[in-house]
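Take a look at this one; I'll ask things after.
In this view, the complex is presented without one of its protein chains, the others remaining in place.
Letters A, B, C, D, E, F and G name the chains as they come in the text, with residue numbers starting at 1 for each one.
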Amino acid sequence: MSEPILMKGNEAVAEAAIAAGCRYFFGYPITPQSEVLEHLARRLPEEGGAYIQAESEVSAINMVFGAACAGARVMTASSSPGISLMQEGISYIASAQLPAVLVNIMRGSPGLGGIHPSQADYFQSVKGGGHGDYKLVVLAPSSVQELIDHTVLAFEIAEKYRTPVMVFGDAMMGQMMEPVFLPEAEPAPIDRSWATTGMKNREKPNIIHTLYLPADDLENHCQRLFAKYREIQRQEQLHTAYLTDDADILVVAYGIMSRVARAAVEMAREDGIKAGLFRPITLWPFPDQALFQAASHAQAVITAEISMGQMIEDVRLAIKDKVPVELFNRIGLVPNPDEIYEAIKKKAQEVKVSA
Amino acid sequence: MSEPILMKGNEAVAEAAIAAGCRYFFGYPITPQSEVLEHLARRLPEEGGAYIQAESEVSAINMVFGAACAGARVMTASSSPGISLMQEGISYIASAQLPAVLVNIMRGSPGLGGIHPSQADYFQSVKGGGHGDYKLVVLAPSSVQELIDHTVLAFEIAEKYRTPVMVFGDAMMGQMMEPVFLPEAEPAPIDRSWATTGMKNREKPNIIHTLYLPADDLENHCQRLFAKYREIQRQEQLHTAYLTDDADILVVAYGIMSRVARAAVEMAREDGIKAGLFRPITLWPFPDQALFQAASHAQAVITAEISMGQMIEDVRLAIKDKVPVELFNRIGLVPNPDEIYEAIKKKAQEVKVSA
Amino acid sequence: MFEVHFLEQHCKGCGMCVAFCPRKIIEMAEHTNDQGYNPAMVTDVSRCTGCAICAMMCPHVIIEVVEGGAA
Amino acid sequence: MFEVHFLEQHCKGCGMCVAFCPRKIIEMAEHTNDQGYNPAMVTDVSRCTGCAICAMMCPHVIIEVVEGGAA
Amino acid sequence: MPKGYQRPSTLVERPWHFCPGCNHGIVHRLVAEVIDEMGLQKETVGVGSVGCGVFSYEYFNFDGIGPSHGRAPAVATGVKRVLPDRLVFTYQGDGDLAAIGTTEMVHCAVRGELISIIFINNTLYGMTGGQMAPTTMMGQVTTTTPRGRGQAQGHPFRVCEMLATAEGAAYVARTAVYSPAQVVRTKKAIRRAFETQMAGLGFSLVEVLSACPTNWGMNPLEALKFVEEEMTPVFPLGELKVPEGVK
Amino acid sequence: MPKGYQRPSTLVERPWHFCPGCNHGIVHRLVAEVIDEMGLQKETVGVGSVGCGVFSYEYFNFDGIGPSHGRAPAVATGVKRVLPDRLVFTYQGDGDLAAIGTTEMVHCAVRGELISIIFINNTLYGMTGGQMAPTTMMGQVTTTTPRGRGQAQGHPFRVCEMLATAEGAAYVARTAVYSPAQVVRTKKAIRRAFETQMAGLGFSLVEVLSACPTNWGMNPLEALKFVEEEMTPVFPLGELKVPEGVK
Amino acid sequence: MKREFLLAGFGGQGVLSMGLFLAYAGMGEGKKVAYVPSYGAEMRGGTANCLVTISDREISSPLVSDPGVVVVMNHPSLLKFEPVVRSGGILLINSSLAHRDTKRQDIESYSIPTQELANQAGFSRGSNMIMLGALLEATGVVDVTETYNYLVKTFNGRHLDKMPQNMAAIQVGREFMREYRQQSEASIAYA
Partner (left out) sequence: MKREFLLAGFGGQGVLSMGLFLAYAGMGEGKKVAYVPSYGAEMRGGTANCLVTISDREISSPLVSDPGVVVVMNHPSLLKFEPVVRSGGILLINSSLAHRDTKRQDIESYSIPTQELANQAGFSRGSNMIMLGALLEATGVVDVTETYNYLVKTFNGRHLDKMPQNMAAIQVGREFMREYRQQSEASIAYA
């Protein structure tokens, strides 16, 4: 392994995509994501690919649709308002069963909001911001290295299941720099027998569409999609559990918040409070059984989010209301560990498990 | 009260809007919603208002934004893919705290799908299809008369809380005709001291925007929004419970499905199975305590949806996993009551409460 | 010398071929096809010049004009 | 006869006024304002013609030119 | 002139959903004929649209894509950038292209994207039941202009004239199919558009004035007459831009 | 010529966030001056945009709206249809107007919407750090055209020329502010645009070629020179369309 | 009492008007009604059908997959909807455009040559009203003496000039049906 390089999150995503064999990127500038574009605008032509600046996020996601139809490994990236504009396109990509990687470097919201770090697009991407029955695999890295690893993983999952995969970042992770190693493994080869590449070696045309007019065609289509989604739920759940076995107070956090929460858990442990951290890495499929397990000893659960409370619903569903689940949240910033630590301490006193 | 008129759901929505004092409508054609437009294109000029056909749903929702800023009572309507295109705009309208009524006559999805009846946009509108922390009040009528009543109610709630309200219909309800009475009450007067109407009678400009750059401004803004949302949760929950008191098997269904479910419940009762129906009318705020209450006697809960299972998450959250919650679903059509009845019967045998 | 073939079941009876045939030898049949339309048919094929204008104007692409054996 | 007022704290030192003043009587000050810019200032106001070209070109709208008393 | 006529092999033999006399059918056929004649069946990726042409991928016998409403030019861009040597075209109605898809169409022209657009202008939204389109003519009655299009709705959008101002637009033509002669001209225009693309000369678009007998409330022949007499004065026929290479 | 200069009363006195020498500031001021002179402060609803002009509602002393990126013309349409006697204008950059907002802009022109657009063309996305815009010139280096805009990115988008083809567009002009004389012309154009609107003559748009010293990597004076020498050949100045009523 | 009617044909045959008539007739008698139009994949000129429910109680579901009464106005509709008639139900076939009788044994079925009847009666565009007459006679769903009032309501006051013709066509249909039934009863009696 070579020496680590100091890299900005956004650039790391871009380089990881290249390492994963992605040669086509369609995007539209938006802070705090623009460096993904800028980096790829420079790098992709060097790699024999193309960066195309779309005229909007709506166009970008549909260019992605087209490039995926044509058999390319393809990515787009944006930030919250831009991702909203992609919702129709995402529903189409999911329905057409096209592999594609989408990156959301989330920012302050709703509306124009601002360029702050945020985790307020959980509902949008995890539950479904587009119309209809579909699911988006959502990965939530927490460091620049993981931004790289998860971008690579996103392409693998997208290929394996022919489905769109979203990588979550936030303004902080997109902008911050950390030492990283770029992946050296060869990207998986592309199988595209289904792609609309022209009928060159085929007798029958390949058709990619999302229209199912007879009701039972639509029903069968949805059933097929959801059979695939169930398979993904079985195969692809990821999480980490830190000191959860004996945890009285379980903190649940993802992405950048999981790092802060981990520090808070360590502070609590030093203080004699048995705290633990459960970190979902795949937000969908949500690692619900693992969380249920991790909470088996807990007297209380705190979800820490940079939102008004979104993942908390999945946490509640997973915990099955065994113990109270409460929200710790801040908006517009990544809080200090001691803020979460205070929340843990307070909870520990309430449920009488404090040292 | 005059005689009832036979009216198509879509036209009923349009007439109800006029009755509620709405004089501006911006929309884009889409089956199965287009009659809302067509009706208003004819009627609004007669009422001194204006129908403007937008060049897309993105434009339509932003015209709604503008008209609401200007102090108008305003509406738009579309169907699933069109609603996806409005997600950015909806997030802005919610953040800017503008009153507006949005109608989704849901159709087969995801992707282009088809023109079938559907309930697969629950996640999108109830959880949040746009970016960031906001909530959409969602009303789910189940008859043409209720389409009227809920459209009127939607305007009232939108005004009262300065927030966007969504009315859910589906392809079936939009197209079907039933006898209705149009409301005769005078619409509430419009208070628009906050609107950007020109400074005529003011010293200070009114400004409507959604940008909050300092982090604490954004945090305060979100807290204000959510204080309002909590108030709505306290004040505006609606539901009906039918034979739930002694129900062993509780069916939960909304919209057109609640009618089918009701028939199924009646079939079950005739068969000696104690079935009941809980019907959420506001999907957000979801009547969770009322549902918890209604399920107090239940051995099993069935949610019946025209989707791959979306409301079921809110049902599970409300029931707190006291009893198993299962999905009955069909895609692309409104099922017959006996299909649900079969599901009830099967469940009743499983939990050994069948007659 | 020409044969004019109609895919009768696909004909929608629009009458374009009838209107544009320079020889005026196409007419709508009395009967209806399974779709419920009166299909077009050639009355006197011997007068057909093979100009294919009927096919060119048929919006449903159901006409083929081929050089046949003796009429 | 004219006074040229600068809202010094808002000046961004862009130099547009300096470049366009026909009388060349505007210069950048040595000191910096709170924003860290060297603000513009008039050197010899008695030569000012009140043409207001400085104000017209100032992108930060911080210049006013008013008819004053005796210079 | 060659005699006789055979269905192009790039058309699947199946009944079409178009209404009797709908001009969509003629244009579908012409596209297939040109691709046949250019020998490009195996090199073509067709991008459909949402509108009465929505099933084009079921009728053409080459690779086909059904994109979302209005976004065909963006989808085609994605395809073409990945497969620069294929013939990539979109088939779009006036609602799809000139309303919701305006941005995508304009920027393909601006970028000089090497795709071709076959644009069916029938002055309204056919598939959804005859609502006003940007191309609806003044005074024309549609289901959303019950009193006829008036000042408040603006003026008909002349797409060719607008796009011709973009440097990247190499071939821009407006044709019709109301007579055999016009059908021949339309076919030639489609061919030139495809040639423009394959020669790498820039973006190309053919607007075909098309009859929608159903929503116009006319029989097929009246509708053709309407195209000739009412539409062509508002939407003049002709080639607005022809690149050197394909003349 | 009147002597002296006072800040227009329709400008709030507060420091601006614009970079040193940014031409946004000059145009802001001119808009305020025209509204002052026309006596319309109390009748105006300004619709901002997302871009370096995002804070316009904090600088103008009249009712203001901050819409989403690119949709200002749609928002303005909503306002104007409800308040037909108010002056309603949008203030948009080239990314906002000519990229993401293309559809909204084109259809306001097509509908002849009675709004005015003040369009700041600085050849790139200023606020987000200098990426290519549709108006970026051939060979121009931006953060997303590190080797200069080339064929693959198409040609610069000339908005005025394109919109002038729409019947509903009544007043269309392109100006600049690189010299006092041009500033005067720009002000006159803004006035004519507003007059066109208030007289009900149709849609109006003023494109102002504007310097972005920061993203161009130039000092303010170099940047003005760049506008004059490099931009005006690509984007010729002048009034493309003037309605009878305001001549 | 709850009765469902499925009326099917191709666009322009007036099946949707027939449905509206039934719905208004039901309302006129104080019943609950629901009317669901439905269009085939072909937006225009394709098949058109509608479903009408008339009931004494609240109509839980406006849609039924096995209606008791089915009218098919052309051949494709016969092929498509013959199988869905509820066992013991009624199928009315427009034999002018549907080229065979029913194959089902478990339903009542009548073939009505509406076009021929219409031509004979001198109003060639009255097929649907003739079928309506047959349907009213066959089902007795509403008080036929009120027919005129229902018709006026159905057309919302429009087409008042065509009313006498419509009424006459309905009468033709009713009479044809009455005879038909007598004959078939007779034939059953003699079978």
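Just so it is clear, a contact is a pair of C-beta atoms (placed from the backbone, for glycine too) under 8 Å apart; a residue touches a chain by one contact, two chains touch by 3 or more.
Fair warning: this is a prediction, and the values are worked out from it, not measured in the lab.
K.L.:
If I consider the whole complex, including the chain that's not displayed, which of A:A16, A:M176, A:L211 or A:I302 touches that chain?
P.N.:
Checking the options A:A16, A:M176, A:L211 or A:I302, the one contacting the hidden chain is A:M176.
K.L.:
Would you mind spotting which of F:I35, F:A72, F:V88 or F:M127 touches the chain that isn't drawn?
P.N.:
Residue touching the absent chain, from the options given: F:M127.
K.L.:
Looking at the whole complex, which of A:V165, A:V260, A:I281 or A:A298 touches the chain that is not displayed?
P.N.:
A:V260
K.L.:
What does the interface between subunit A and the hidden chain look like in terms of residue numbers?
P.N.:
Answer for subunit A: residues 4, 6, 115, 172, 175-179, 256, 259-260, 262-263, 266, 333-334, 336-337 touch the chain left out.
K.L.:
Hey, which subunit D residues sit against the chain that's not shown?
P.N.:
Residues in contact with the chain left out: 12, 32, 34-36.
Just so we're on the same page, only the chains that are shown with their structure count from here on.
K.L.:
Using mean C-alpha positions as chain centres, tell me how far subunit A is from subunit B in Å, no decimals.
P.N.:
Centre-to-centre distance between subunit A and subunit B: 29 Å.
K.L.:
Round to the nearest whole Å and give the separation of the Cα centres of subunit C and subunit F.
P.N.:
59
K.L.:
Mind pulling the residue numbers of subunit F that touch at least two other chains?
P.N.:
Residues 54, 66, 68, 99-100, 102-103, 106-107, 134, 153.
K.L.:
Where in subunit B do residues touch two or more other chains at once?
P.N.:
50, 52, 55-56, 58, 81, 88, 92, 111-112, 115, 209-211, 333
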